[in-house]
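Note that one protein chain is taken out, while the other chains of the complex remain in position.
Let's turn to subunit A:
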Amino acid sequence: MALKNQRGSFLRTHVFVFLLPAALIYTLFMIIPLIDTVRYSFYDETTEGLTAFVGWDNYILILTDERWWTDFSNALKNNFIFFVIHMFVQNPIGLLLAALLSLPRLKMANSYRTLIFMPTMLSVVIIGFIWKLILSPLWGVGDTLVGFVGMTDGLPALLGEESTALITLSFISVWQFVGIPMMLIYAALLNVPDDLVDAAIVDGANQWTAFWRIKLPLILPTIAMVSVLTFVANFNAFDLIYAVKGALAGPNFETDIMGTMFYRTFFGYQLQPGSATLGATVASLMFLVILCGVMLYLFVIQRRLQRYQL
């Protein structure tokens, strides 16, 4: 290893000069705020703006008070649906596109890749508004489009109905971000040695079996990584719901997820004043959910998968 040959170089000034600026900014603006937010969730703001230690009171309030728990469990449930749709629609589509793009001797693969990735580059806010316009019953372009596939009744108000709003928003997000699993899986597929696939083809396998029996098992670590990235990104989502539905995540909180609930708790809405300490509590609970997902990945899934790696 190249790195272990500088014995005794610690405490030399240049090590500090190289390391300190990054470590300082990272600690100051990321680690301390994260820890401080968790600390803050154990405090309460009094009217003078001072804070008093209240132990687990904020957590007890959110998890047991009827109104808070209704809100919180609703946001958690919606967020879970949001994640499941990404996991089982976005990632399989990404896998399919990556598998097709990585087929040998495919013409125009670069153009497809570039074009399909385009929506991923744009801001979530812009994507949200684009779809809001297209799905708007006022414009009617949606009706025309579904007319082409034989739906003559026109497009229902997908974003307005309680039963369809969350699923519609999830699919908008899937549509935008399918490029990410596609790219990561595509990169992994390119790293599978050609010899392996060629050997299988010579032995009589076709591309289909070669994919399922050889390539897919080899890229399982990437698929696991894509899954945990999806999990973290989805439980941290906010922009799309806020842009399309506002902080109230209507209709009737049907599209409320953890991110929008955090925002409302922190800054307040309608008659409810904002609370930094309760906001910190919701953020800490989100932290806990994300941590569970990441731990599951690091200590269970990744360890098991390591065996299959080349």
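We take it that a residue touches a chain if its C-beta (ideal position, glycine included) is under 8 Å from a C-beta of that chain, and two chains touch if they have at least 3 such contacts; residues count from 1.
Throughout what follows, contacts and distances are computed from a predicted model.
Peer 1: According to UniProt, what is the chain that's been left out of this complex called? Choose from "Cytochrome c-type biogenesis protein", "FeS assembly protein SufB", "sn-glycerol-3-phosphate transport system permease protein UgpE" or "2-oxoisovalerate dehydrogenase subunit beta".
Peer 2: The missing chain's protein name, per its UniProt entry, is "sn-glycerol-3-phosphate transport system permease protein UgpE".
Peer 1: From the list A:L106, A:M151, A:A199 or A:V300, which touches the chain that is not on show?
Peer 2: Of the candidates A:L106, A:M151, A:A199 or A:V300, A:L106 is in touch with the missing chain.
Peer 1: Given that one chain is not shown, which residue among A:A22, A:A52, A:V149 or A:V202 touches it?
Peer 2: Considering all chains, including the one not shown, the answer is A:A22.
Peer 1: Just one of A:I62, A:A75, A:L95 or A:L184 touches the chain that is missing; which is it?
Peer 2: Only one listed residue reaches the unshown chain, and that is A:L184.
Peer 1: In the complete complex, the non-displayed chain touches which residues of subunit A?
Peer 2: Touch with the absent chain occurs at residues 1-7, 9-12, 14-15, 17-19, 21-23, 25-26, 28-34, 36-37, 40, 93, 96-97, 100-101, 103, 106-108, 110, 112-119, 121-126, 129-131, 133-134, 139-141, 144, 175, 178, 183-184, 186-188, 190-191, 207, 221-222, 225, 228, 232, 236, 238-239, 242-243, 259, 262, 266-267, 276, 279-280, 283-284, 286-287, 290-291, 294.
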